[in-house]
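One protein chain omitted, others in place.
First chain written, first letter: the chains are A and B, and each begins at residue 1.
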Amino acid sequence: MQLLTFVTRMGLSRHLLGLLLALAATPAAWAQSTPCPVKVGGILPLTGSMAPITKKIAQAAELAIEHVNQGGGVKGCPVQFILRDDQGQPTVGVDAAKYLVDVERVQAFTGTISSGVTGPIISAVTAPSKVVQISCCSSASAFTDGRSAGYFFRTLPTSKTQAYATASEVSRRGMKRLAVIYVNTDFGTDMLRFYRGAHKKLGGEILTEVAYNDNQPSYRAEVTRALASKPEALLLIGFPKDAVTIIREWLSQGGPRKVALNNSMRTMDFVNGVGAQFVEDFFGMDNAQEPGPHVDAFNDAFQKKWNTDSKGPGVHTQYDAVMVMALAMNIAKDLSGPSIREAVRRVHTPGGTPVGTGPAEFKKAIELIRAGKPIKYFGATGPIEFDANGDVSGPALVWKITGGQIVTDRTIGLTDMQALARLVEE
Amino acid sequence: MGLASYLVFFACVVLVLCILTMGLNLQWGFTGLFNAGVAGFYAIGGYTHAILTAAPSPQLMGNYGLPWLVGIIAAMLVTAVAALVVGLITIRLRGDYLAIATFGIGIMIQLVSLNLESWTGGSQGITRIPKPLSTWFEGSLAYNLFYLVFMVVVVVLVYWALERILSSPWGRVLRAIREDEMAASSLGKSPLSYRLQSFVLGSTLMGLAGALYVTFIGFVSPFDFLPILTFQVWAMLIVGGSGNNRGAMLGALVVWSIWAASGVAVSKWVPPSHAAQGAAIQVILIGLTLVLMLLFKPRGLLGERAVVSRHLVY
Partner (left out) sequence: MIVQAIVDGIFTGAIVSLGAIGLSLTLQIMRFANFAHAEFMTIGAYLALAAVGLMGPGAPSLGLSFGWQLLVAACLAASLAGVLSWGLDLVVFRPLRRSGAAPLVLVFAAFGAALVLRHVLVLIWGHDSYFYTRELQLGVMIVPGVRVLPDQVFILALAIFLVTLLHLYLTHHRTGIAMRAMAESPSLSQVCGIEVDRVMKTTWIISGFMAAMAGVFSGLTPQLHPELGSNMLLSIFAAAIFGGVGSLPGAVLGGLLVGIAENLFLLVADPGYKPAMPFLLLLGVLWLRPQGILGEKTS
């Protein structure tokens, strides 16, 4: 009674405030038994300038969820995937992340692509709320420098791998005097930064660097500028849609047909967009999907479900991001953030039993986990091993376009990549 | 409770948007200035604060790690100066030309933030922006609650200050100029000077909002300031009712709620494989809502309190 009088005398709003503060101070009473279904979130730019490449990425995520559920789910529960659009706008993305974490109560989530959106999500949601976030595609090297308190991982190697591998191949083909046209985003500038050092170290010279903004109607001016220094070859860093425009300009203006590309261009959209007869012997890099049954299984499954090939930026890494989340959630002793975080690295334990992609392999993995045995996940991109920062390093592959088809030229294994890195950085 | 935690967060964002919208309201609702470069002034405030207060980083020239309050005040000052410069260039322009010019300026500011990498971090942005009094609170919900209370105080202060200014002689002259410029100038009041003052004051509020937002999120990048933001703030003002500060705040709440809620709706009712089309429908619905609003309730939800004639002479 006295408490009530006290409270009413102090005013209703302060009462409310007090109540909320009390709730905040209560240690979170997580349900001891896993509530079914287990919710997992996803944030991707389904609309906005990234939209052309996001469709397949979303399909990869959905395929992964399907495989997970067919293979037994998480701790015996089916997994429900809740996908939100960040529209390429940070405020929208952060709001979506907060909603997923607080209201939908997702135990982990994947996303997103643009660093401008991933950054604030890490800063405002992931780290404070202690929820694991695994990105398929956000390559800004700054994110894994510790600010995420260890809750952010990515299945995409930073552009360092690609950049060094590209430089190595460019050098091998004797392309010394190079012009670079790159997209003016975190991805482009990051990759160029790594590339510059490597190219120079391997004896080449970058004659001119031209940044381009995406979504322009014409790139004539950029191409003219790049050609002005009379380079013998071109390195193009960007995304397929605008890349098609740029390359067509380049060829129209008589630019040399020696062109190096980054991984986004490894898609028939690019080949057909420019025209197969014009892109003969163009080459590029990608993070290796080491040839092997697990990668093939993924490619086949993707083709079967969506009736389109699985080539394209982010597709394989997104599948792996979701699979890693699901595996980690099974390994973790409970579904709290810190437990899942700790479990992510145990998805790939040295000496563990290899498990691959697809529902059957997932089922196998769960059985091993239940028996307390370590596993070693080989995903759609190859072996997934997170370093101390939450990055994966990986082998790279060189692909080229021959006869209108994209074929793998050679692979640069992990040890070779590490040697290359040492060579460049010494 | 999860929902409470989300709502606290949501409310903080809405309160920042309230300040933005009230700044715009001063410029458009009370002075008739079509500022289509809202995102630019928001950006100047946000980046100034970030550059001054963020923890040092080897790649960036700025990041001085100064106290939070210094950042806020500097953000407002720098935005005011920028608004003065922009105002001097554009204030003479007639309505829609002013819109185009300020739109372009907003875009240029965004491009500068994207290209001036050594200061702004370029597309990677600036991170590790400190939150004031963060060590006093345990856990993110507790801190967000504190920030919510803090934001409520700030918004109330801003609202009160604006209302005082607008009912002062200065404010009355402003409205007189908006309604009938010739009459006002024949009374010896210089319309251009008043408009400029209003423009600068409104933009300063936008800069403040930028600094407060950046503090709350802890990260800033050029992608926070794309033209769509300007569109959103304008929608808030028009829906809520321009010429009315309470309308401005209501508009901020309503529009941002629609934006967030429609995202939730799409994620619940549209299967992931069609999410892209669902998202397109979301934008279409938002656009339609606005156009319909304009057609049927042009004064907004809380139209302006009629003080003088409502004919906007152009």
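To be clear about the criterion, a residue touches a chain if its C-beta (ideal position, glycine included) is under 8 Å from a C-beta of that chain, and two chains touch if they have at least 3 such contacts.
Just so it is clear, the structure is predicted and the values come from calculations on it, not from any experiment.
Check A:D269, A:D286, A:E361 or A:D391 against the missing chain and you find that the one touching it is A:D269. Note on the undisplayed chain: of the listed residues A:V38, A:A140, A:L192 or A:V210, the one touching it is A:V210. Chain B meets the missing chain through residues 28, 34, 89-90, 93, 95-97, 99-101, 103-105, 107-108, 111, 114-115, 231, 234-235, 238, 276-277, 280-281, 283-284, 286-288, 290-291, 294-295, 298, 312, 314.
Taking the complete complex into account, residues 47, 49, 51-52, 55, 184, 210-213, 215-222, 224-225, 228, 240-241, 244-245, 248-249, 251-254, 269, 272-275, 278 of chain A touch the chain not shown.
Heads up, the rule we're going with is that only the chains that are shown with their structure count from here on.
Computed centre separation for the pair chain A/chain B is 32 angstrom, with centres defined by C-alpha atoms.
For chain B in complex with chain A, the residues that touch the partner chain are 1-6, 8-10, 13, 114-115, 117, 122-125, 127-128, 138-143, 145, 149, 216-219, 221-224, 226, 228-229, 259-260, 263-264, 266-268, 272-273, 275-276, 278-280, 282-283. Across the interface of their complex, chain B is touched by residues 17, 20-21, 23-25, 42, 44, 46-47, 51, 54-55, 58-59, 61-62, 81-85, 87-92, 94-96, 98-99, 101-103, 105, 114-117, 119-120, 122-124, 128-129, 140, 142, 147, 184-190, 211 of chain A.
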